[in-house]
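Following: one structure in C-alpha cells, then a few remarks.
A single protein chain has been omitted from the complex, and every remaining protein chain is retained in its original position.
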Amino acid sequence: MSNFTEEMIDNYADKLLIGLTEEERKMIQTEFDDIEKDMELINDIPNIKDVEVLSYPFEMEVSELRSDDNEGKEIPIDELLRNASRVEGREVEVPKVVG
Amino acid sequence: MYKAVIGLEFHCEMKSHTKVFSNAINGFSKLSNQLVAPLDMGFPGTLPVVNKTCVKKAIEMAMILNCKIPEYMEFDRKNYFYPDLPKGYQLTQFFNPVGVDGKVVIEVNGKEKEVLIHDIHLEEDSASLDHYYDTSNIDYNRSGVPLLELVTEPCLNSADEAIEFLEYIKRIYEYTDISDCDTKKGQIRADVNVSIMDNDSKELGTKVEVKNVNSFDSIRKTIEYEIERQSKLKSEGRYDEVVQETRRFDDETGTTIHMRSKADAIDYKYFTDPNIPKYKITNELLEEIKKNIPMLAHERKNKYISEYNLSEYDAKVLVKNKKVSDYFEECVRLGADAKSACNWITTKVLAEVNKSDEITIDDVFIRPSMIAELIKLIADKKITNNQGKEVFTKMLEEHLTPVEIVKKYNMEILEDDNLVNSLVDEVLSENEKAIEDYKNGRTNMLDYLVGQVMKKSRGKANPVDAKNKLLEKIK
Partner (left out) sequence: MIGKSILELHDELKNGKVTSNELVNESLKACHEIQDKTNSFVTIIDDAKGSEVTDDLLSGIPYGIKDIFSTKDILSTGSSNTLNNYVPFFDATCVANLKKHGAVGVAKTVLDELGMGGTGTTGHTGIVHNPWNLERQTAGSSAGSAASVACGVYPYALGSDTGDSIRKPAAYCGIVGYKPTYGMISRFGMFQFASSLDTVGVLTRNVEDAAIAVDGMKGLDENDMTTWDSSSINLFKSLNKDVKGKKLFYIENVCDINNYSNPSEELKEHLNNFKETIKRCEELGISVSKVNIDSKLLNALYSTYVVISCAEATSNMANLTGISFGPGGEGKSPDEMIKDHRTKGFSPLIKRRFVIGSYVLQRENQEKFFLNAKRVRRLIVNKMNELFKEYDAMIAPVGTGPAKYIDDNKNVHDKETRVLEELLQIGNFGGYPSITIPNGFVNNLPVGVNITGKVKDDVSVLNIAYALESTMNYKNQLAREEN
C-alpha cells in the first residue's frame, strides 16, 4: 500500500500550479514509492544528523558585494515587454487578481 | 478587561541608489516598468547580486536595535506563487537574519517600556499591481526594492505602546537615512498580531494576525478593533470563536475582515539561496558601520537639554521629526541663539508645517538662515519682538528675507530720542483723561498710552523705551 495517496499528489501538484493527468498521477505515485525507499538510503547513514548541511559545491565566500553607485542601463520598454503574453500600455496584464 | 498581547512585523522600504539584488534604480517613476533589470521580472538565467549599501544599512539598524549580528550574511528563498512575484520566490533572510534578539527601551505616556526584537532581516519587495474592472496590470518598478522587516516579540500591551514603538523606529530610520518611512509612497506596511488573555493568566490567548496594514493610524485602529472584538467574544463566553487566522484591515469600516484560516497557511518551503555565496561580516566592517551611526533622536534630545538648556518638552518637539531637528541645528550653526530658534520653530514654523499634511518643514519658504537673520534683528534691537512676528508673516506672504521686509516697510526702531520724546509729549497732551485714570489706579492705562506712542511712530518706537519715558513724565 502506497504512502502517497492520489489526493496528496494532486495537492502537491496543485500548489505548484500544475495539473496532472490520471496517467501522470499514477506514474508519480509509483515513482514516489521508489523514491521513498531510495530516501531511506540517505537516512541510513550513521549519525547523519550531526553533519552540517552543504548548500554550495564548496565553501564559497565573497569578500566584496556590489557597489550601490552604478546603475544599469534603462531597458527599452518594447524589449522588456516583447515576450509578455498580454500587455496593456507599459504594463503586463493578467486576469484580475482578487484577494 | 483583559490583557492584550501584541506583536508587530514592520516592513519598511529602504533608501538606496539601486535595488537590493539588481542594479536597477531604487526610486519612484511615473512611468511603469522604467526602473527594471532583467532579474526584477524573473527572466530565465538572471541571478541576484547583493547590494553592499543595503547590507551595511541593515547591519546598522541591527546594531541600533542591540541585536546579535551573525558571522555571515545569507539569504533564503520564500517560495510561493503570486502575480506580483516574478521569480516565484522572494529573497529574504529566514534562517540567519542580519539581527536577532534585540531590545530597545521606549517611553510610553511617561513610563519606560522595554520592547524585545525577535529579529530584523533584509529582503526584497514585490512588484505592484494596478487593478481594473476585470484585469490587473503589473508594474515591476517596485520589484526588488530593498525592505527591512523588523519583528518584535509579542511584548506590547496596548495600541499606545505599539504606536509609540513604531514612532521610535520610524525616527531611527529617518535619523540614519535608512528609510523615509513615507506612508504616502507606501513605504511602510505592518502585520499586526493581537491576542488577549486574563490579567492574572500566564497562558497566551489565541493569536490573530492582521496583514498589510499600511499607516500608523490604521495600525492603531486595527489593534483597538481587535482587542475590542476579541474581548467582547471572550466576555460573552464565545472565546472559541476567536480562531487562529489571518485577517485584513478595512479602511472604510475601520474593522478587520477574515482572509484565511490557519489550515490554509502557505508552506513557503524556505531554503538557502545557492546563488548567493556567504558574505563574511568582519569586525572591520562592524567597526566602520558603528563609527558612522549618526546621532539619533534621543541623543539629540539630551544634547538640546544639556547644552542649549531647552526644556524637555521643547527638545522632544524638535527631535520628533528629523527634518525639524536638522532645521533647528542649522539655525544654531548659523549663529542663532538656541532658545530663540527653538521658540520660533516650535511656535511659528511648525504652525505653518501643520497647516497641511502635504508639506514638511523643508517646504516652508522660511529657511534656517532667515530665522537666524530674524533673531539677529531682534537681538540687535533693530526691530521689536512684535515687529518680528509681523516680519515673519510678511516673509511668508511676500517670499522676502527679514532684512528685505524690514527695509520695504521701513520698520527699523526709532533711535532718535527727541522724536520719541515729542511723540510722548503729544500723546500725553491728547489723553488727559487716561492719565487721570492711570493715577487713580487703572494701571492698564499705561499700556494704552504706550500703544498710542507706538501707533504714532508706526510701530517703530521701542515700546520699553516709550514706556519708561511715559512713566517719567506722568510722575
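Letters are used for the chains, namely A and B, taken in the order the chains are written, and counting of residues starts over at 1 for each.
Just so it is clear, contacts are C-beta pairs under 8 Å (C-beta built on N, C-alpha and C of every residue); 3 or more make two chains touch, one makes a residue touch a chain.
Note that the coordinates shown come from a computational prediction; the quantities given were computed from them, not determined experimentally.
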item	value
Shown chains touched by the chain that is not drawn here	A, B
Those residues of subunit B which, in the complete complex, touch the missing chain	38, 41-50, 77, 79, 81-83, 86-89, 136, 138, 140, 267, 269, 271, 273-277
Footprint left on subunit A by the chain that the document does not show	9, 12-13, 15-21, 23-24, 27-28, 31-32, 35, 38-39, 41-46, 48-49, 51-58, 60, 62, 66, 75, 79-86, 92, 94-98
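By definition in this document, only the chains that are shown with their structure count from here on.
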item	value
Of subunit A, residues touching subunit B in the complex	15, 17, 55-56, 60-72, 74-75, 77, 80-81, 88-97, 99
Residues of subunit B that touch subunit A when the two form their complex	16-18, 22-25, 31-38, 41, 49-55, 72, 81, 83-84, 129-140, 259, 267, 271-272, 274, 277-280
